[in-house]
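Once you've had a glance at the structure underneath, I'll fire off some questions.
The complex appears here without one of its protein chains, the remainder shown in place.
Up next, subunit A:
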């Protein structure tokens, strides 16, 4: 079961922990030892900083002087910050356009590949490679060259006599190139879909065939329902990942989020405020807003999943 599946299961079922074997009773001390690094990390690297950033979000803090309590000032400033709203609009557009397209591509190809096609491992590798390299600065640099003024896309368009615009320099297209980027990395959700398709018991297909179900009916009544937990898992994870996209936008726009803020991802603006302008208090408030947005969206996803995700356990 996937991580999301486990979480969903924890929520749905009351604890029926496997009966502890005699060897495993009263392991509190041993657990403390084995979990010591994790507990330390949870306290120092995760929970501590989350709490600290909540405090800092109510202060004016430049790293040089001590934080100065300013109450809700940062949040009030955020409500009147047009660049913040721009960054939210850019990020939401990016997430809500690229994630569905990416998942559709991943699911489509996984279904296409699943029928015991010869050469499956090779195809899978080829489609997977971009998602492995997509997070790197190198490929972001490549993207700049591909969609640049005299880039690969325009060179190919020129072969057909079309003169393409400077995609990255044009505020109407720059975000589009990043959306294409994210869709291009559909390989990892595709591999998850492929693994999910293989988990569907064959006898269900055989039984439904005996009952007279055709291919289309089997797809609708067997494949899709049994795949919904995987679709849900991919949806939650890729949404969270997409909200955190940074490298591509940073490198492609030369760190500015330009042209005219058309690729100003939320993370980019947060970086700029926190680490270029040293507005640590403001950046902390932004971080909290991001946390709330992601938590809310994930909660909506989990809530909505009751209506369309099929669990057979």
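The rule is short, and it goes like this: a contact is a pair of C-beta atoms (placed from the backbone, for glycine too) under 8 Å apart; a residue touches a chain by one contact, two chains touch by 3 or more; residues count from 1.
Quick note on the criterion: contacts and distances are computed from a predicted model.
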From "histidine kinase", "Cytochrome C oxidase assembly protein", "Oxidoreductase" or "Sugar ABC transporter permease", the hidden chain's UniProt protein name: "Sugar ABC transporter permease"
Candidate in contact with the missing chain, chosen from A:92, A:288 or A:311: A:288
Selected from A:79, A:104 or A:152 as touching the chain missing from the view: A:152
Candidate in contact with the missing chain, chosen from A:88, A:191, A:204 or A:224: A:191
Selected from A:72, A:129, A:169 or A:296 as touching the chain missing from the view: A:129
Subunit A, residues in touch with the chain not shown (by the definition above): 1-7, 10, 15, 17, 20-21, 23-28, 30-38, 40-42, 44-46, 48-50, 52-53, 56, 63, 109, 112-120, 123-133, 135-139, 141-146, 150, 152, 155-156, 159, 184, 188-189, 191-192, 194-196, 198-199, 202, 233-234, 236-237, 240-241, 243-244, 246-247, 250-251, 254-255, 267, 270-271, 274-275, 280, 283-284, 287-288, 290-291, 294, 298
